[in-house]
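Some notes on the structure that comes next.
Note that one protein chain of the assembly has been removed; the remaining protein chains are unaltered in position.
When the chains are written out, they are named A and B in that same order, and each has its own residue count from 1.
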Amino acid sequence: MIDFTLTEEQEMFRKAAREFAETKVAPKVKEMEETGKASQAVIKAMVEAEMTALTIPEEYGGLGLGYTARLIAVEEVSKISVAAGMMLQVFGLGIEPILKFGSEEQKKKYLPELAKGERLGGTAVTETTGGSDPAGLRSSYIKDGNDYILNGRKCFITNSHIADTIIILARDEEDPKAFSTFIMEKGMEGFKATHEENKVGMRGCNTGELAYENCRVPQENLLGAEGKGMRVALGAIGDVGRGGMVGCALGLQAACLEASVKFANERILYGKPISSLQTIQNKLADMKIDLEAGCLLGYRAAAMQDKGERCSNEFAAAKYFTTEAAQRAAKMAIDIHGGYGCMEEYAVSRYLRDAFVLGPSAGTSDIMKVIIARWVLS
Amino acid sequence: MLKIVVCVKAVPDPKEAHKIKIDPVTKTLIRSSVPLVLNLIDKNAMEAALQLKEQLDAHITVLSMGPPPAGNIVKECLALGADRGYLLADQAFGGADAYATAYTLAKGIEQIGAYDVILCGMASSDGSTEWVGPEIATFLKIPVVTRVKELVEYDGQWWKVKADVENGYRLVQVKLPAVFTVTRELNTPRTLSFSGIIKARKKEITSWGINQLGVPEETVGQKGSPTIVSNLAAIESKREVEIITGTREEKAERLVQKLADTGVI
Partner (left out) sequence: MQKQTGPVWVIAEQIDCQVLAVSLQLIGQARKLAMELETSVEVVLLGDQLDEQTRQLFAAGADKVYLGNAPELALYQPEMYVEIITKLAKERRPEIMLIGSTSMGCELAPLVAARLATGLTAHCIDLVLDENKILENKIPAYGGLMSIICPDKRPQMATIASGVFPTPHPDDSRTGEIVPLEVPDDIPGLIQTLQVVREEPEGVSLESAPIVVAGGAGAGDLEGWRKIADLSQVLNAALGSTRPAVDAGWTELETMIGQSGKIVSPKLYIGVGLSGELQHMVGVVGAKVMVAINSDAKSPVFEQVDYGIVDDCREFIPTLIEKIKAYQEKLVTC
């Protein structure tokens, strides 16, 4: 018999995450919207609430709670702020490659500090020459003695400026088919965050460019085997990156539905609340069905991940479904709000802008379909 | 080691409690599925216990009387940092008024054993009588201070606390063991933490029924309650509302006009 319910303990995790989001993130939403910058207060609170420690095993100073707990946390935070949810999920995305492919020394060096929030993580793959086509990237490295010299730029990188420990994917200058991942640290000479983007949605999540010019990277910062970096980067993005997007999308879907129900119950037209009208009810039903389906897809994949099973396909399906559903939900929410939906005081206009940034993050919907087709045809 | 017992109650979520209504025909309660949550002021009682534990050497036991779902709030208190939990659950305890509730809790506390400080929220958001704390104290034959809003001296046999009175406070000196009921002003409760939830895995919750407490049926539950509900009636309103419409400006103007016309402003 399949049990689709969360355990009592998982329900308590959800409660803790919700309390956190309502007390520590909600008060900062306005500021994040206005400045577009990540909130230091939110980061500090996330660290204090041990949210950077969720997926790190206890032996490395983490809580060892796994991916379902992580999904719950990202989902609850995203209900209040997708930007904060995205920032949190990318902290996890920066942790995952070290967790899965790091040597024992690397794990001992980085994971405890990442767990405590003394280091903040991120992963950088996308460049102007390709995000959907990672093999088209131009960043390159060349061996110099025991070290590597890195050259290149990354763009559209979440946490570019706030993270200090970033996993970078680059290609071998001497062998165009070989890629490697490196653990880059802010402070390395020649490595810096440059331009910061001003996004129309997911404001409060720092997105920007990284540049490294003749940056010397020591041998011990090579992550995984030399030449096998694509596997490292895409492996992390495939599971944890997509999983994080699912959390953001589910949170946003739920927020859209809640706002729509509230508004529909209050708005009186033709002498009664519009929630009594069938056209409105249709939209609410659609949102609800999408939310139920999205939860099942997402939590199923997370459960597989907790068991250690391969799940990047399941996450591709979940990511595709939930991010597309979030965009539909936001549009429906705006429609239900009518003119009010276009006004800044109503959160739904923010939801719409946030929803559209979900799409191209961690792989576009079209790329998700390519992956799913491959899954079907294999 | 200071032994603290915190009495907590599972109440219908105040945000949804309005959904529980009286059926005007059958005169009973229509309980929709309103979830039970930890009574808000009890969080302040828990927080007081946790702060005492951090400052002195203390052991915190959580006690609650309620149906099995109340076990979740006991677990929540363990996750917040309490050490041990007890749930008094038995059909025989059902339908208790404040007197029978206090009696049952007092018996539970006696069963738990030694105690120095008993903390309760000042009142619950559903019954809201404020009676249970003082009545527990009477049954245990110990003193009580209600509406505590500040602990002034608290590291010895004699404590000094400030109790809230209208427009001020009462400075009270009391010898332990004692009961303290607390106000929202006393502290700011901490929120649940992930590591607290993990630590709670190893903590024990014991459920006791009437047999374990060893009390006669007539002393608990509805049978042990001196008061009973004799009637439930729906309230009829005597006012007929006029909803003022228009644009925001128009509504404001019209309202002011009405108030001026009726001579109240």
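Please note the rule applied: a residue touches a chain if its C-beta (ideal position, glycine included) is under 8 Å from a C-beta of that chain, and two chains touch if they have at least 3 such contacts.
In this text the structure is predicted, and so the values were computed from the model without any measurement.
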{"item": "Candidates B:55, B:91, B:173 or B:206 - the one touching the absent chain", "value": "B:173"}
{"item": "Touching residue (missing chain; options B:51, B:111, B:125 or B:222)", "value": "B:125"}
{"item": "Footprint left on chain B by the chain that the document does not show", "value": "14, 18, 20-22, 24, 29, 40, 97-99, 102, 123, 125, 128-135, 137-139, 142-147, 160, 163-175, 178, 183-185, 225-235, 237, 239-244, 248-249, 251-253, 255-256, 258-260, 262, 264-265"}
{"item": "In chain A, positions touching the absent partner", "value": "265-268, 273, 345"}
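FYI, only the chains that are shown with their structure count from here on.
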{"item": "Footprint of chain A on chain B - complex, ascending", "value": "72, 75-76, 79, 191-198, 201"}
{"item": "Chain A residues within the chain B interface of the complex", "value": "8-9, 12-13, 15-16, 19-20, 23, 49-51, 53-54, 63, 65, 69"}
